[in-house]
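I have a structure here, written as structure tokens, and I will follow up with some questions on it.
A protein chain is absent from this complex, but the other protein chains hold their places.
Should a chain be cited, it is by its letter among A, B, C and D, assigned in written order, with residues numbered from 1 in that chain.
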Amino acid sequence: MSFLSFAVGGAAGTALTPMPLKLMDDSSIWTQMWPWIPVPQDGEVSYENSVCTLCPGHCGITVKKVENRVVKIEGMKGHPVNDGGICLLGLAGVQLLYGSRRVKTPLKKVNGKFVKISWDEAVTEVASTIETMREKGDAHKIGCLSGTNRGTVPELLKRLLWVCGSLNFFHMPSVQDSYEITLRMMQGGSAMAGFDLENSDHVISFGSGILDGWGSPVRMFRAHSLWREKGARFIQVESRLSNTAAKADKWVPVNPGTEGALALGIAAVIIDESLYKTDFVDNYSSGFDSWKRQVTNNYTPEIVSKITGVDKSLILLTARDFGRAKNPLALCGRGEGSIPGSIKDFKAVHALNALVGNINQQGGVWAIPEPDYINWPEPTLDEAASAGVSKGRIDGAGKGKYRLAQSLFNRLPEIVNSKASSPPDVLFVSGANPLYTIPDTVAMNEALNNVKIISFSSYMDETADKADLILPNHVFLERYEDVPASAGLNQPITGLSKPVVSPQFNTRHVGDVIIQVAKKLGGHIGDAFPWSDYKTCLEETLGDKWEALNQTGFVTEADFNPTNDMSGFKTDSGRFEFLENGSVAEVLFSSVKPEGDEASYPLTLVPFDSMRLTGGYIGNPPYLMKTVEDTVLKGNDVLVEVNPKTASKYKLADGEKAFLMTPKGKACVKIYHYEGIKPGLIGLARGLGHNVNDRFLAGKGVNVNQLMGSKEDTGSGLDAAWGIRAKLVKA
Amino acid sequence: MSTLDDQAKESTDEAAVESTEAIQDNGTGGYIILFFILGFIASLLVGWIAFPMALYSKKEQPVAFNHALHMDEVENGCESCHFFRDDGSYSGVPKLEQCIECHEEVQGDNENEAHFVSEYVEKEREVPWLIYSKQPDCVFFSHAAHVLKAKMDCVTCHGPVGEMESLPVYEENRITGYSREVWGKNIAGLKKNSWDRMKMDDCADCHKESNNKVTSVQTEKDACFVCHK
Amino acid sequence: MLPFISFEWVWDMGHLVFHGGLWYALNIIGLAMTYCVLKTIYDTYKGKGAQHH
Amino acid sequence: MEQVKDKKFGMVIDLDKCTGCGSCMVACMSENNVPFREDETDKLLSVAWMRVYKMTNRKPYPDTEVCYFPRPCMHCEGQHSGHSPCVSVCPAVATDYSTATGIVSQIYTRCFGCRYCMAACPYHARVFNWFDPVWPHGMEKSLSPDVSVRMRGVVEKCSFCYHRYQKAMEKAYVDGRKELEENEYQTSCTQACPAGAITFGDLNNTHHEVYKIAQPDHKHHGKSKNPKVFRLLERLGTNPKVYYLSSRKWVRQLGDNYRPDEIMK
Partner (left out) sequence: MDSALIPNGVKRCSMGKFLLWNSIIGLVLLWGVFALLLCWIKGLNQTNMNNAYGFALWIWADLAVIALGGGAFFTGFLRYIVGKEELKNIINYAVLIGFICYSAAQLILGIDIGQPLRGWFIFWHANIHSMLTEVAFCLSCYFIVLCIEYIPLILENRQTDKVPFFHNLTHNMHEVMAIFAATGAFLSFFHQGSLGGVSGVLFGRPFGFREHIFGTIWPYTFFLFTWSAAACGPCFTILVTKITEKIAGKKLVKDNVIDLLAKISGWMILTYIIAKTADTLYWAFVTAPSTGFILAKFYTENPGSVYGYWILFLEIVICGFVPALFLIVKKWRRTPVLLWTAIILAVIGVSLNRWVLVLQVLAVPVMPFTDWNIYFPSWQEIATTILPVAYGILLIMISYRYLPIFPQEAELNPIEPEPEPEQEAKPEGKAEEIKTKAGEPELKPAEA
């Protein structure tokens, strides 16, 4: 009783103190700032201009910083490529800077496990590896795979290989290579293909995912919006209702792989109805007559309708619209363009462009000169180097039937298997992840089994994981790099990617590493790299451009305008070549047949690209994964698009699990009934199924390249596979 | 079970005894009142004295700073060190960079200054100042709106800091992690001066008085997003 | 909740009716309870209820 | 104090231009410190202020058409001053409608997580923090101090990047101005959209682009006078401030509910 009264008194007294109210208030404030919830530090805000190098689009970016932290990446206003716009990958670039996927220090594999080493050790290791190879007389067996072949960094790598005695510099191929080959064949000389999209009033795209990552994505989006504003027409030829097809004025569903035939069919109608530009054809082209004969004989609307599955009336309509347009433009290269494709397709489409006379015309295809600012003196080679160089390239690129190609890394498994030439013993990898991005990853993995991989990867990706040595590069926000072009842009542009923050980890610029390795090797090799560090090299190389680049982030040639300039054809005839060497066989279209037999694999798997999934060497950052639709990925299961008709044929319900089998592999998938895909096809997104050190990305879905095979294009040797035979079996 | 049993019995007995006593003996009633009063007083002591002492931990500032002394030296008053940036944001507590402008080397023979120079300037370390007026992350406070647009002076909210010769002890609320200045020195939350407290209600009072524009449909005061982010 | 004190308080019909009703009910409950307790103390002091035992 | 004219910030999204790329979503996440989790495929647990829906005309191959539909918070004004579906139901005044800007605010530290507003919002614009937000070690460096980080157990939604308005106003004060230019306050999604499909501005200002496209009829609760422009679920009387532009009829029709007898008309 006394205790009770004490308690009652206590309660009464407590009610008269501020304690209850204060505790209530404080406890709710505690919930408002739980110690495990981060509080971003405030500070001075600053903005820095740079260039995004996460894709070949090379947009200008403005990086927002608070003190020394990057908090946001925005599109740079006034930049010729993107003028303020930015894609989602660029926006999520911050997460690549601070993400857990980064390789934080040089690593060396010892007994199958990575151990940390110092940069000195790393540089010494690389130098001694090269030294050993050279001493063995195997200098030519040093290879290098780079994400791109333009700019000072690839040139430094190329130079290092060269002075050591190897020509085996590879780069990851793409439709840009196909376009360059096409231009070389039909227009002569070496140039990049630029498209004057903004000024075209009728665009027909043969499978190009021009709103799915093709070319420079932001610029493509801006061009598309411009078409909408001024009423330009845009036709998409594709077997699947992609985002691009969804935005087109007309979607022409076509049998996959027959886009080239449709292009020739359209050409035939245009010739037949005399809708072509006689001025161009008569005055600036050669080989037209025999080309015309072949086309009109072999690609009548009836035949083409049979090949492509497109109605004859639709072919006629499409052809007439195209032929009558003021500034028509035809584009080629499937999806986002990571697989080069068949040169025949490109030639067919480019011939169509020539037919309507839009070569170097307003709204047409322009030849953009290659960047020419890298003019280093030719290095001297010692005996070992000369011997190595004389052995040529192992992939055969530039010779014989591969004479048109610059680099054919896709042939590596074949080279290893056929033992036709010796595979590389040492492979440098920079800005590439071949074990993920090259179709038939299983074969590629096997081919690399006996290769010592020295990776410059900033991220622990599939290839880095297989490497023997990782010398992590800074990521794009931490390093200087010249950015020589923007895919498909209608003007020459050079950008400069700048360090906006100091390196977050113990990484080093790949250019610096190359220079240091060269210096370590000394002799003529060291002499070939006279610069103290990469920045000096860059500054000297860019010369008078350096100031401007540092100021604005990019330089263009303002007066570049090739319209009506027909003097640029560097072919033997000095004209546009409808038929190179007059060879008829080159015209005749032959569909690249997908691998596998139809009997056991009744369906066809076609990979598709999406802006929300990067299929390239950098996997999706977390924010991108967040945008992936639940019709593409659910939990860790990938969904494949199947037309409900096909699905019902195989009794596969929506959301049901099934095994997807191709001649190359097998994967467990979920079925997604999608009306927008042609019956008989299976659509699978590219960019999933990563196996990297990032829990936000790893283990989600299936890498389509695991199921895909490589199909060598007869014209170039590049990979031309657009699909593979497949079947679906209930799980 | 038998123990339980016994206890039950005991308590019953007790209750019986007590209740009987309560009626018979008024002395026991007094006993109860005594306990009541004891409990009452004890809780008052706890609530008013022990609780605030337990709630706050005292922390020393890393450097003993004399505002008054600096005010004499600078030309532009508070804004000499606490200034607006070009984008309108407020610099707040000065960075080392600003201090270095004068204190590159030890100037006088003050040992605090010597400590500051040797510990921070020479080591290029930012001073981890404890900020009395630090507000929660959800608060958006625009110095520009108050000082430049509404022409308020610093003292209204911060008090006569410029006249202080030493920094007061920083008392940190153990639950919330904020300075005691936010709730106010007075544990009951009473204030005498406009700068005694920095709670939302203090902002609201002033906004109510000076702002005749009603923008919130819910509170008929300033909208939430005026001060929150 | 409280006029003059709460940030959210508005002097309008809604608040007056709502809180009027609320405080009306609370006051009735409070007053009735106070009455009971006081009367009980008085009754107990008077020795009522003891015979029950 | 002199009166500053009331704004009514609104948005027009051009669905003809929108390609469904998702940049607006990421721009929003990056700007507003939106958390992310290992599995984000359950969209009903995912925190996203801007969500791009995919709508189809529900016709079989090859007549299928697809339209992407970005959906921020609509900042509904309701039928009378700020009577948006969500604001009126919040029991703790954690969400509010400002007549000065037309923005529906959400104060995360006031919200106690009853989720009544989520039930009230027909657009699913409001999301709940089912999980503690966790940034992998190092990633918290990317957080912006302009937007407070939310904690588990509260509702959040698009704010039209209101902090950008606050920041722009600060700059204006330093310059001695009280009004902003049209381009000084733009949301993150508007700025980022690579297709330029989003237009943002003051619906009360006849000079603003957003007004010119949306042509709001303020006498009829902001209904657009542009035949190609519509608002999502306009018939509910929410009076949203986000307008959509589409030249496709089926898209415009999918923006609201119609009885069978109405569709035949």
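Throughout what follows, a contact is a pair of C-beta atoms (placed from the backbone, for glycine too) under 8 Å apart; a residue touches a chain by one contact, two chains touch by 3 or more.
This structure is a prediction, so every number in the text was calculated from the model and none was measured.
Asker: Take the complete complex as the reference. Which residues in chain A touch the chain that isn't displayed?
Answerer: Residues in contact with the chain left out: 24, 27-28, 30-31.
Asker: List the chain C residues touching the unshown chain?
Answerer: Against the missing chain, chain C presents residues 1, 6-8, 14-15, 18-19, 21-22, 25-26, 28-29, 32-33, 35-37, 39-41, 43-44, 47-50, 52-53.
Asker: What residues on chain D make contact with the chain left out of this view?
Answerer: Counting over the whole complex, chain D touches the hidden chain at residues 42, 44-46, 53, 55-56, 69, 85, 88-94, 110-116, 118-124, 126-132, 151-155, 232-233, 235-238, 254-260, 262.
Throughout what follows, only the chains that are shown with their structure count from here on.
Asker: Multi-chain contacts only, two chains or more: what residues does chain A have there?
Answerer: Where chain A meets two or more other chains at a single residue, that happens at 32, 39-40, 42.
Asker: If I count partner chains per residue in chain C, which residues reach a count of at least 2?
Answerer: Residue numbers touching two or more other chains: 8.
Asker: Would you pull the chain B residues touching chain A in the complex into a rising list?
Answerer: For this pair, the touching residues of chain B are 18, 22, 31-33, 35-44, 46-48, 51, 55, 85, 87, 89, 91-92, 136-138, 173, 175-178, 183, 187-189.
Asker: Spell out the part of chain C that touches chain B in their complex, as residue ranges.
Answerer: Checking each residue of chain C against chain B gives 7-8, 10, 12, 47, 50, 53.
Asker: State the interface residues of chain A toward chain B in the complex, per the touch definition above.
Answerer: Checking each residue of chain A against chain B gives 1-3, 5-14, 16-19, 22-23, 25-27, 29-30, 32-33, 35, 39-40, 42, 44-45.
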